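With one protein chain withheld, the remaining protein chains of the complex are depicted in position.
Showing chain A:
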Amino acid sequence: MAKNEKTLEDSFEELENIISKLEDSDTNLDDSFKLYNQGVQLLKICNDSIDKIEKKIILLNENGESDEL
């Protein structure tokens, strides 16, 4: 896994946070828009982070060198 990359778990947790803040009636409209924007950004990150290329299994040899199957 590449470092410094947001994991889906982190993104989902952040989304939950944003949603609960948005649901809070004390959050003003300005902040709500900011939160919403963050949320949409996060959704995009989530979507982008799903690598949608079907993978073939990599078969290692005994010494751990890979030959693709």
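Definition applied: a residue touches a chain if its C-beta (ideal position, glycine included) is under 8 Å from a C-beta of that chain, and two chains touch if they have at least 3 such contacts; residues count from 1.
Note that in this section contacts and distances are computed from a predicted model.
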| item | value |
| --- | --- |
| Name per UniProt, for the chain absent here [options: "Succinate dehydrogenase, cytochrome b556 subunit", "Exodeoxyribonuclease 7 large subunit", "FtsX-like permease family protein" or "Cell shape-determining protein MreC"] | "Exodeoxyribonuclease 7 large subunit" |
| Residues of chain A in contact with the chain not shown | 1, 7-9, 12, 15, 18-19, 22-23, 25, 27, 29, 32-33, 36, 39-40, 43, 46-47, 50-55, 57-64, 66, 69 |
